[in-house]
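Shown here: the complex without one of its protein chains, the others still in place.
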Amino acid sequence: MKRRSARLLTLLGGVAILGAACAQSTPTASTVTVTFWHGYNPEETKVFNEKVVAAFQQAHPNIKIQAQAVPYDTFHKKLLTAIAGGQSPDVIRADIIWVPELADLGALVALDTAMTDFNTYSSKVFPGPLSTNQFKGHYYGLPLDTNTRVLLWNKAMYAQAGISSPPATIDEFTSDVAKMSNGKDKFGYAEGGTGGWNFLPWLWTFGGNVTDDSVTKASGYLNGPDSVAALTWFVNLYKSHQMGPSVLGGDPHTDVGYAKDVYANVLDGPWMVPIFKAVYPSKTVDLAPIPAGKGGSSSVVGGEDIVLFKESQHKAEAQEFIRFMLSRQTQVTMGNIGQMPVLSELAGSPDLPSFFAVFQQQLKTAKARTPSPAWPKIDDAIGTAVTLAIKGQATPQQALDQAANTIDGLLKGS
Amino acid sequence: MTGAQGRKAAIYGALIGGAVLAALPLVFMIATALKANVYIIETPPQFFPTHPTLQNFVDAWSLNSFGVFFTNSLAVAISTTILSVLLSAMMAYAFARFAFAGKTLLFYSLLLTLMIPGLMLVIPQFLLAKTLGLLDSRQGLVFVYIASSLSLNTYLLRAFFEQLPRELEQAVQVDGGGHLVIFTRIVLPLSTPALATVGIFTFLYAWDEFPWAVTAINTDANKTLPMAIALFQSAHQTQWGLVFAASLIAIVPVIVVFITFQRYFVRGLTAGALKI
Partner (left out) sequence: MASSRGARAVSLRGAGEAALPRPLALGRLLGPRARGRLTPYVFLAPGYLVFATFMLYPLAKALQISFYHWQLMPGRVSQFVGLANYAAVLHDPISWVALRNTVLYAIGTVPTQIVLGLVVAILLDSIVRLRVFFRTLYYLPVITSWVVVSILFKYVFSSDAGLANYVLHDVLHILPGYIGWLQNVPTALFAIGLLGVWKGVGWSMLIFLAALQSIPKEMREAAAVDGAGTIRSYTGVIIPLMAPVMLFVLVLLVIGSFNVFISVYLMTGGAPLHQTEVLLSYMYHQAFDYLDFGYGAALSYLLAAVIFGLSLLQVRFLRREVEY
């Protein structure tokens, strides 16, 4: 009898726990709730909730923002599942890479037609980040925060080689890099990988392109003479032991190598400055624009856009939130925790950390990666080409021919 | 030293050596958790941090409503374990003691699901959960976790039940007692080792499960621990000390459950061991 009642109790306990789990709060009828998914880390989330969301709700008492922090690595998968289940949120802070794909799926609202004052906002932001929202002639969002890669030049190693200032042109860069490499454990340059994010700044600086302007084909562009010249130059750096092992995934990583005076030049984004302050306080981070080549000084745009879902039941309120996120006040608040603003009026602003200036300068000429829903596979093709060429398993021309062929097929399919 | 003592020393030596290997990465994890500002893990590895600090543990707990996530995980894991063990014990009993139409088919249908990667079921499960109104809720997690753990649990328990001597059950049946009595008063009490084993495995699974949790849960109030740990990883600046500290906090309940229930393993799974 004892055992049975014990078991019954356990059963009841389990049911009770379930029951407690069932309790849910009921929403108030008068306010509208807008769900917003973001990938901010805990510190960023804290500031976002306390300063931005609170300020918005004060200004708009009838709109409640339900801001959800979603783990960054699984954001994409969770989003796709939600869309498949008809459960997409109202607004998200989307990686710029996802926007063409989501637009192609038909999940997003074309903001340029839905927002009556879209042009007011689109004219206030940097063109590069804005272009990441473009797909088949429409804009499906607005940029929210941006970043790009600039040259981090190792003052100590430059001084050792007798060079006092960073290179302004590719030719200067090439000769500087050669001077600072010793073929064994000191490299004039290091890159973190072979994908679009890593290689495209150089491709564009050399005057090359991945596709034509209308994004219909890559042949003639990705394997055109300027692009091949870029890859040949890149491969030569590696072959002459002037590029570090990090490009193929080896250690040290670009940031560690920079800190330890193993790498003289790396490309990186604005987040590195606060990280270095915390981890390597004695090592200064010196920034410069990417050296200019045939195509000028060109870098790659990163960052996030804010997009609105077609499924949203509260599009008007969601747009209010979008406007607020693009206001000067919000952009400065988020800028001070590392989210670089997209408003061009804030370029060089004293309200922002001073090191933003170089990045904002670079952003004026930075380009977006190919706006196609097939971007992950395109990125893969580019990465494969660069890897094969570096490893000597194909000539730059061959590797790029193969990649261009693949990308043609991918673009045709979309 | 006598031969027996020498052998004893060798055995302990081997065990300690193996234990060191098993524990080494974990020691490294603890060492990293005790360092501040670990955005980049140092090479060569530092096992003894120069300025150890507990700040990561404090931050892990206070940032991000960790306490709520912890409670959610506890509630979900306990409910899942109790219900899954109960339901699978019932099914195992049916398979072990009865002959009925469709028995083989039903049993093998259970085993079949062990072979499909759970990852592929996420989207259909999501659609289903949405239809049933189970999204963004802890019940939704519990139902799916129970369903996923039933196969293995039933399989293990069935093998165990089949080993149990039937004399006791026959005695009850002669006495006029039905199967419910046999089940609750004879079979379950005799199966504590197997139930404990199955219970631990289920608890561990539910505690650590991540893919379904992150897909189904949106609101902070319902999030579980693995999600909390994942939230410490951001796009560019993951503070690894924080992540490891959070993971170490998350391991503690499992260790407690394990130590509490492991004495049941000692009693063994009866003579004859497990049979397929």
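Each chain gets a letter, A and B, in the order it is written, and its residues are counted from 1.
Keep this in mind: a contact is a pair of C-beta atoms (placed from the backbone, for glycine too) under 8 Å apart; a residue touches a chain by one contact, two chains touch by 3 or more.
This is a predicted model, so every value here is computed, not measured.
Contact with the omitted chain, checked across B:M29, B:A213 or B:L231, is made by B:M29.
Within the complete assembly, B:L127 is the residue of B:A36, B:L74, B:L127 or B:A221 that touches the hidden chain. Where chain B meets the missing chain, the touching residues are 3, 8, 11-12, 14-15, 18-19, 21-26, 28-29, 41, 43-45, 87-88, 90-91, 93-95, 97-98, 100, 103, 106, 109-110, 112-117, 119-121, 123-125, 127-128, 143-144, 146-148, 150-152, 154, 159, 167-168, 171-172, 175-181, 183, 193, 197, 204, 208, 210, 226, 229-230, 240, 243-244, 247, 250-251, 254-255, 258-259, 262, 265-276. Mapped onto chain A, the footprint of the missing chain covers residues 4, 76-77, 80, 83-86, 101, 105-107, 245, 248-252, 256, 373, 376-377, 384, 387-388.
One rule holds for everything that comes next: only the chains that are shown with their structure count from here on.
Separating the centre of chain A from that of chain B, both taken as means of CA atoms, is a distance of 37 Å.
Residues 3-4, 7, 10-11, 13-14, 17-18, 20-22, 24, 35, 37, 39-46, 66, 68-74, 77-78, 81-82, 84-87, 89, 251-253, 255-256, 269, 271, 274-275, 278-279, 338 of chain A are the ones that touch chain B when the two sit in their complex.
Only residues 37-40, 43, 63-64, 75-76, 78-79, 82-83, 86, 122-123, 126-127, 130, 135, 137-139, 142, 184-185, 188-189, 211, 214-215, 218-220, 227, 230-238 of chain B touch chain A when the two sit together in their complex.
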